[in-house]
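Just one protein chain is left out here, and the rest sit where they should.
Here is chain A:
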Amino acid sequence: MARQAVQFIGVNKWFGSFHVLRDINLDVEQGERIVICGPSGSGKSTLIRCINRLEQHQEGRIIVDGVEINDDVHAIEEVRREVGMVFQHFNLFPHLTVLENCTLAPIWVRGMPKREAEALAMKFLERVRIPEQAKKYPGQLSGGQQQRVAIARALCMTPKIMLFDEPTSALDPEMVKEVLDTMVALAAEGMTMLVVTHEMGFARQVADRVIFMDQGQIVEINAPDEFFGHPRNERTRLFLAQILR
């Protein structure tokens, strides 16, 4: 059997005395697309931020593509090289051009020559359909364009796993679709994806499994049809009733 992309084994985490992640057990297969939803404060962002160690877990084990995440800086950097992340607020580097945003990590982390890195960046900017913006600064782009650059920036490290932390929540409504389309295309290529989102249309279309979290726990995991058609847990039913109307 193929190596698991991500494994959570009995993971617990606290912010101070607040128990944010409670007994998380989860296996994500290579190439699997997971959508995580749940009310705000349910720990879904924290969960995926543990995968590249932007948050530290205090108990249990997290194994990413065969590498266990602990205090070892080298292990963390190794995992971060293979795991791309897209943030709610894009977090593009405003002092660098779009192209420089994309080449920064390949040049400094992978040691790639500048020319090669730029060619790679242009390839991914074309894939997210904004090669013509390469010389502009992030502040000159619309929110949807910025988020697509952020996706291209992450892809330039040719990651094995992509994490999306509410990638469309900060966007104006008319820009949500262009970002989701990019993500759908990425999913079609077989990328392993963990997506925190409330875009239920996207979940239905793309997800292999949908996870519902509440109060720091995984409450329900199911295939999208089952999840939306026949939610089993009472809290899942309540949540879906609230967001689907």
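Everything that follows uses one rule, which is that contacts are C-beta pairs under 8 Å (C-beta built on N, C-alpha and C of every residue); 3 or more make two chains touch, one makes a residue touch a chain; residues count from 1.
The definition used in the following text is that contacts and distances are computed from a predicted model.
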Handout entry: Chain excluded from display, named as in UniProt, from "Amino acid ABC transporter permease", "Imidazole glycerol phosphate synthase subunit HisF", "Na(+)/H(+) antiporter subunit C" or "Cbb3-type cytochrome c oxidase subunit III"
Key = "Amino acid ABC transporter permease"
Problem - Of A:85, A:99, A:117 or A:180, the residue in touch with the unshown chain - result: A:85
Handout entry: Contact partner of the left-out chain, one of A:28, A:99, A:134 or A:154
Key = A:154
Problem - Selected residue (touches chain absent from view) among A:104, A:122, A:221 or A:240 - result: A:104
Problem - chain A residues that touch the omitted chain in the full complex - result: 52, 54, 77, 80-81, 83-85, 87, 89, 91-95, 104-105, 108-109, 137, 139-140, 150, 153-154, 157
